[in-house]
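Missing here is one protein chain; the remaining ones are kept as they sit in the complex.
Per-chain numbering from 1; labels A and B assigned in written order.
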């Protein structure tokens, strides 16, 4: 098996998403099976919802054993080394941002491959990057975090929109994809560093 | 673009569903992104679940930019004019009833186009009309409203069943569709006016 740069980012992104799911499940005091399922749902949820919406079957994770191994690794590491993983939370946070950037671009490109319109591709990218976390929160009976607390989906939307801006400026799709991914990572890091939030509105 | 009568009802129904989603999200104090997503899920949830179940891909809202614009309009109006929208809550309620009627008939007819049995078509009509609200409530961590409070899905089921009654009496499908839609609207309005509820059972 030959792993290229994208595969490696995908694996560490999947691992980080799985760890975030496992930690959230452990806070709710689930048993190891429940923790594994929530880790799975967090890591594959976004891509699965995307594939369901566009009709790409079987959905991606059924065909990709790399993802399954990364998720097992993330869930089991969380179970056994939870305390130690927390010590590297800044590294995990960086991995998560990388995953967000990469999965957004993967989702967007899958939309393009299915000949869908640009706004729909932005939506599919955002769904791929963010809806694993929504599924995690719904299954754990929380209001989804990204709906009220973090500048997370917004980074994904901005980066995905930037992709189409760049392509419209005659920049190649490869360069646009890498730029979109990197800007999502940078926006996400800046958002947490400077505590960006969206303004709230009241009725 | 030429909009006919059905398109216009669809747009105002979608707008009303989006407003109902946005209001529910604002009550939970979500940020604008969360409000937009809940508005989307409320407005397109029913049709999306229907399309997933019967295998119609890509699901309807990925191909229909009218719906997306109506939802954006509904979500943004709720954010900026929430207080004023509440003043026209009777109008919004009427729009919602129109949407329920129309979406039920659309769902039912899509089931027929896929050669499914009559009871399944009733179920698909009800899902199309009502399950956006279920998705909204599940994502916001509420027990779905239509399961315990309102005579809402029942209006949808009665109207959809009436469609097949009329067709079995040799009434044309067009007339049956319009009659089903109108009876759903009337049942819904009467139900709220006279405070109909289903009886409850206890174990």
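A few comments on the model shown:
Simple rule for what comes next: a contact is a pair of C-beta atoms (placed from the backbone, for glycine too) under 8 Å apart; a residue touches a chain by one contact, two chains touch by 3 or more.
Note that this is a predicted model, so its numbers are computed, not measured.
When you scan A:11, A:52, A:124 or A:184 for touch with the missing chain, the hit is A:52. For chain A, the residues touching the absent chain in the complete assembly are 23, 25-35, 37-38, 48, 52, 55, 57-59, 62, 65, 68, 79-80, 82-83, 86, 138-141. In the full complex, chain B touches the omitted chain through residues 52-55, 114, 116-117, 119-120, 134, 138, 141-144, 146-149, 153-154, 157, 197-203.
Methods note: only the chains that are shown with their structure count from here on.
Averaging C-alpha coordinates per chain places the centre of chain A 30 Å away from that of chain B.
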